[in-house]
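All protein chains of the complex are present and in place, except for one that has been dropped.
Letters are used for the chains, namely A, B, C, D, E, F and G, taken in the order the chains are written, and counting of residues starts over at 1 for each.
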Amino acid sequence: MEQGVSAKGEVIMTGIGGGGVLTAGTLLAQAATNEYKNVTWFPSYAISKRGGFVECTVVFSNDEIASPLLSQADGVIVAEAAQFKDFEGRVRPGGTMIVEKTGLESKAERKDIRVIEVPAIEAAIGIGGSSRGANLVLLGAFVGVTQIIPPELIKQQLKEAFAGKEKVLKGNLEAFDQGLNLVKKL
Amino acid sequence: MEQGVSAKGEVIMTGIGGGGVLTAGTLLAQAATNEYKNVTWFPSYAISKRGGFVECTVVFSNDEIASPLLSQADGVIVAEAAQFKDFEGRVRPGGTMIVEKTGLESKAERKDIRVIEVPAIEAAIGIGGSSRGANLVLLGAFVGVTQIIPPELIKQQLKEAFAGKEKVLKGNLEAFDQGLNLVKKL
Amino acid sequence: MLKGEVIIDEALCQGCGYCVKFCPRGCIAITGDKFTPQGYLLPTVIKPDECKPCGVCAMLCPAAAIEVYKFETEVVA
Amino acid sequence: MLKGEVIIDEALCQGCGYCVKFCPRGCIAITGDKFTPQGYLLPTVIKPDECKPCGVCAMLCPAAAIEVYKFETEVVA
Amino acid sequence: MGERMFIEGNIAVGWGAASAGCQAFFGYPITPQNEITEWFAREFPKMGRIFAQSQSELGSINLVYGAAAAGVRAMTSTSGPGWSLMQETMSDMANAELPCVVVDVQRGGPGGGPIRHAQQDYFQCTRGGGHGDYRNIVLAPASSQESCDLVQLAFYLADKYRNPVVVMTDAIIGRLRETVEVEKIEFGPLPDKDWAVKGKARHKDGKRRIVDHSGDLLRRYPSYRALLQSLEQKMKQMQESELRYEGYKMEDASLILVAYGYTARVAKEAVNMARADGIKAGLIRLITAWPFPYQVIREKACQGGKFLVVEDSLGQVIEDVRFAVEGRAEVHLVSILDRHIPTDGGMILPDKVFDKIKEIQ
Amino acid sequence: MGERMFIEGNIAVGWGAASAGCQAFFGYPITPQNEITEWFAREFPKMGRIFAQSQSELGSINLVYGAAAAGVRAMTSTSGPGWSLMQETMSDMANAELPCVVVDVQRGGPGGGPIRHAQQDYFQCTRGGGHGDYRNIVLAPASSQESCDLVQLAFYLADKYRNPVVVMTDAIIGRLRETVEVEKIEFGPLPDKDWAVKGKARHKDGKRRIVDHSGDLLRRYPSYRALLQSLEQKMKQMQESELRYEGYKMEDASLILVAYGYTARVAKEAVNMARADGIKAGLIRLITAWPFPYQVIREKACQGGKFLVVEDSLGQVIEDVRFAVEGRAEVHLVSILDRHIPTDGGMILPDKVFDKIKEIQ
Amino acid sequence: MSQGGRLEDAMNEEVKVVTKQRVAGRPKLLVPQIAGFIYCPGCHEPLAARAIAEVLEKLGMGDRAIGVFDIGCNSFLLGMLDIDAVLTPHGRPPDMATGVKRVYPDNIVFTVQGDGGLLSIGADPLLGALTRAEKITIIMLNNAVYGTTGGQMAPTSLEGQVTTTTPNGRDLARTGFPTHAAEMIATFRGVAYSARGAFNTPKNYMRTRKYITSAFQKQMDNVGLSFVEIICACPENWRLSPIDSLKWIEEKMIPEFPLGEFKNVDRIE
Partner (left out) sequence: MSQGGRLEDAMNEEVKVVTKQRVAGRPKLLVPQIAGFIYCPGCHEPLAARAIAEVLEKLGMGDRAIGVFDIGCNSFLLGMLDIDAVLTPHGRPPDMATGVKRVYPDNIVFTVQGDGGLLSIGADPLLGALTRAEKITIIMLNNAVYGTTGGQMAPTSLEGQVTTTTPNGRDLARTGFPTHAAEMIATFRGVAYSARGAFNTPKNYMRTRKYITSAFQKQMDNVGLSFVEIICACPENWRLSPIDSLKWIEEKMIPEFPLGEFKNVDRIE
């Protein structure tokens, strides 16, 4: 097994409940299990079960993973623009933040991190007619920018997850690719 | 209120369950409440609820009563001859032991206590035709020997307890008196 | 003329469609182009004039999002 | 001739009197002068010859203190 | 003013509750507390107060929850197995901040155990008992008189802190008959139970009241953290203000016995025996088992005293004493294994304690 | 040999139980353990093993009692409120000497509390929990892998000591998905369960067997005292033989963190951060919460170390640590009040612990 | 923002409103769902809150009613009903209601519980209250699942119903039969009233409201325990749309759980 691109990966992903964020995080984590000895995926719900904020944290490493909960991570993906300010502080210095552009009202204050605004909802609607794929667009953008893991692994994961559901699979792959593309120019 | 005969009284009474021993002990304790500031009465049952050994401990004093449970007491009344050996050790040096004579097979070994054998069952049968009053005979003998409390107080107590039940009262008073008489000669 | 007015609170509506199903006069419909702030499809009173304000839509709205009024009017002009 | 023998275990009997009450032939009685080791009044088989050993006394004895036998005899002498 | 009675601890509990204005008692039979339930069954209807026999100890405590939520003083009593069954609701009442009094007449354990005395529920009583972070004040009477008085105190403290209070007694104290002065004790004023549910019509402001054990619905507190902080605050205040113990011949004592309930009586006798023998023994008798007199014991340990815990269990109080002395003093134990008869019929008697005193002094 | 899976702690519990040869699971829904019950509902019938949804947590533990009495490995899982409901029977099983495994996936308390993580059942788990004198071994997994492995160990220890074993996890460990090697672990031979009830026909000697939680009927022990002595002996042996903990960077550590479960993971990260900063921090991670490593901690305290307890409660483990250090060392706390969000959504995160390390070092 | 605007349209037409009257809408005792505690779209449980509110208003008992709510989705009703309320540990409402009622015998004291909460873990308090013939009203929402905890089998789950603990459908041989609460409770002597309603049609809603009225009335008349079971859609755990849930109630639930009154007596002999 060839060593992954990165020796250790840390990602926090946040958004509004309903599964999208958790699913995208799971895809990333599952993909990483092929490359890393240790992978952790941790979901965190807010108090209410419906419509509240959720976040998940993914860590992968060939060394022992001490804490699967992180104060700060190298990568942070914010799927709900309103949460941008809450999560700006949770990026490690030198880290990357991917933010949904739709609804984004504030600007980054930190200078020691890279913040990339991605019009994921727009892109998703462009593909499937609904915002559903937005999380995958964001994930694509994140993987594209950070090269944290080979994109093919995520695609492989998608194929396994949606085996037999060709239409859904196609839309998801497209959304993920769109994310990769959106950040190519960067 | 005149001070009672004794500044502090301690009695352990033991026998076979069914209430007789506990009732006799209660009479003594109730009687003592008229003379003493503090009185304790403690019943102790063996494991089984029917037919097991019971014992009760009565303490009265004008000072605080530290422990209502006693390793040894000044007075010990054994209503079941078979228990004689078990309780010989629980008499304080210089104390008095009243033992049912019927069935008594062993002799006292201690020289530092006074042991008085009382044919209480025999006496009770003589009075009421059954052994039922034996505990009161023993109590009478004990009070008679030790003068631990004025006998009238016990009789008063009996009168209150069996008010309206003249026949029972009469038998009980007779039994108690019989106990007092049996030890008069001593 | 007795008429009905049906007011749907968009902040409360959860788009279940019960009002649509139970209006005996077919006054309400989910037209598919309007969303509540929570993102649910929002029903619309499509035939306001048909409403004989029976209150059934309000009665079975789990969100208690519907208020129904009856009123009489006369043309002024 | 078929006869019954009823044996009451005195160590077990609690003197409830059920055997007395239920013997259809009145064979058992509490005579009032015998006690069990626990001090209960002990029943006595007062009419041994009447016992057609039906087993009822044993069946309803809570203490299972009764054993009933049937036997046939012939006079030897 | 009070009435002098010659009654056992279990009965004294009833008179104490009646004196404290308890309005509702719910109980389920269990030895050795039956006398309590039966007392309420007998006396409360006569007083026009509420008695109901519950379907179980779960029922007992949940009925108490209801009556307490309605704003009246309510209580139940039980023994070990039943006490265990109450733990979920005890935890809920701590969260809901509902006052109530629960009497645990300790019997032998674990499990079905023997139905006679023991002192083995100390951990369960003093560490909250149920799940989650909370504590109850635990009062431990050592006489009939105290059974009466501490039940009254328990009601007062329960209302003061809006928290359950446990009266931890045992089968010996419960059955010990003594002369008792039954008298209503005044502890001072308490705020109205404006939070209680009574139907809106009974509230001056006409607004609804909610009793909630989750802290979630309608946000009694702005956050879970705020609730916890408030509970912590309450626990601290109880610890600071409600510690009660009796020091007996402590001034010059170099060997200090620690005990509660019936074994405290036995220990006191042993102290007397030791003193008569010239041994400088003293006793710290826990009146509150929680809060626990850590500081008092620690100070004594710093002064070089030795300790002897007397408890009818395999050793629970001793852990708190060892915690308090912080390794500075020897801590010895007379335990349930030292009963005078090696069956469940045995008790810890004064001689045994005195022997131990002589052995370790 | 094992199978590599990417699964959450709650699921790992299931695979661990299956590997250990658990034959019967009984459970009642409660968040955050539902995944466990649902796993057994899904997988056990396929394996021809017993699953039944119980009517309540009382039902869960009592069904387990039955299956355990019948001689098979049986378990249940629950969370705080349900755990409280089980205490009567837990105490009974200790007396009856019945092996079983109970998983408590801790959530917030007291009472209904929030259904998310917390670590507030420590006292209840480690002090026996129910009435009477007894203790259970308490295993505290800190990862999915350990959730799988310690459940297997739990079954072994339960059978070894004929005593319930508690696996105390929390909602974070329960939901944390990690790579797990699922493999049957061999712990060595155990005696036959010759004491189990199976109908006389199944016993070689043809004689009846009785499972009794009172110790009274038919006198399993010659006296109550003998039973208690045997229980005490068992507790001592567990304490001597079953202590398990992980020491992390302890050799030269002068600031020692103590934690279990999820906060142990967080604490480990904080130790790494401290070390990177040149601070000599180390970690004692409890694998058994009872027995507790008193001696280990005491020795470190004697060497002059400082302590920092990290636990998601108002402070329970800290009492054991303070007990261990006997006043010889400072003991600090990062508690539930130090969560990163002041609602129940918060967790204790590594930064907070690291800040505290810097503050106290 | 509100929509509808029938009235505004009328204004434009230069008509004059002669009378305007509210015909239907939120009852006064009903407060909106609380943020963070919002029922799933199409859930019938909030309709129970509405029905109770309407009945209490009609009886004029809103300020003399005390609701005792279980843990469960049904507990959100506590937030919605503007009356004094007690939240209880799971399964315990009949006990707390008893405690409250014994203190305030003149108030209406009722419980709201799920099918899981009443019929499974709630057996101890339920049988307790039935045995003692407590003068309380128990309202049970039957959604054939444990809703809150994610859709496990309940005592009321139907044969073959897929739940998270019966992934292959409920197998009666292994799990027993659906409990018929209204019928079972009616068999107890201390019960004055028992009925089962539903909210799947306007007619059934109104019928159910009548059942609740009768139940409260029995309590006010001090006759005995009264009970109302209400079949409620749980689209979330049935994995159906709200509209399909109505169909499922019609085709599956009601055939198993017939609607109607099972007991109605004015005096218990």
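As a working rule, a residue touches a chain if its C-beta (ideal position, glycine included) is under 8 Å from a C-beta of that chain, and two chains touch if they have at least 3 such contacts.
Everything quoted here is computed from the prediction, not taken from an experiment.
Colleague: Specify the residue from the set F:18, F:64, F:171 or F:337 that touches the hidden chain.
Modeller: Candidates F:18, F:64, F:171 or F:337; residue touching the omitted chain: F:64.
Colleague: Consider the whole complex, including the chain that is not shown, and state which of G:188, G:216 or G:238 touches that chain.
Modeller: Per the contact definition at the top, the residue touching the missing chain is G:188.
Colleague: For chain F, which residues touch the unseen chain?
Modeller: For chain F, the residues touching the absent chain are 23-24, 26, 50, 52, 54-56, 58-59, 62-72, 74, 88-89, 92, 96, 197-201, 203, 206, 208-214, 216-218.
Colleague: State which residues belonging to chain G touch the missing partner chain.
Modeller: So the residues of chain G touching the missing chain come out as 119-121, 123-124, 126-128, 130-134, 155, 172, 175-177, 179-180, 183-184, 187-190, 268.
Colleague: Mind listing the chain E residues that contact the chain we can't see here?
Modeller: Touch set of chain E with respect to the missing chain: 28-31, 34, 37-38, 41-42, 52-53, 55-58, 81, 111-112.
Operating definition for what follows: only the chains that are shown with their structure count from here on.
Colleague: Determine the set of chains touching chain B that also touch chain C.
Modeller: The common neighbours do not exist; no chain touches both.
Colleague: Same or different for chain E and chain F, where same means more than half of the interface numbers show up on both copies?
Modeller: Interface between chain E and chain F is built from largely the same residues.
Colleague: Count the touching C-beta pairs: is A-F or F-G ahead?
Modeller: Between A-F and F-G, the larger count of C-beta pairs in contact belongs to A-F.
Colleague: Using Cα averages as centroids, what's the distance between chain A and chain C in whole Å?
Modeller: 41
Colleague: Can you compute the centre-to-centre distance for chain C and chain E, using the mean CA position of each chain? Integer Å is fine.
Modeller: 61
Colleague: Averaging only over C-alpha atoms, locate the centres of chain E and chain F and give their separation in whole Å.
Modeller: 29
Colleague: Where in chain G do residues touch two or more other chains at once?
Modeller: Expected reply: 37-38, 40, 71, 87, 89.
Colleague: Would you please write down the residue numbers of chain C that are in contact with two or more other chains?
Modeller: Residues of chain C touching two or more partner chains: there are none.
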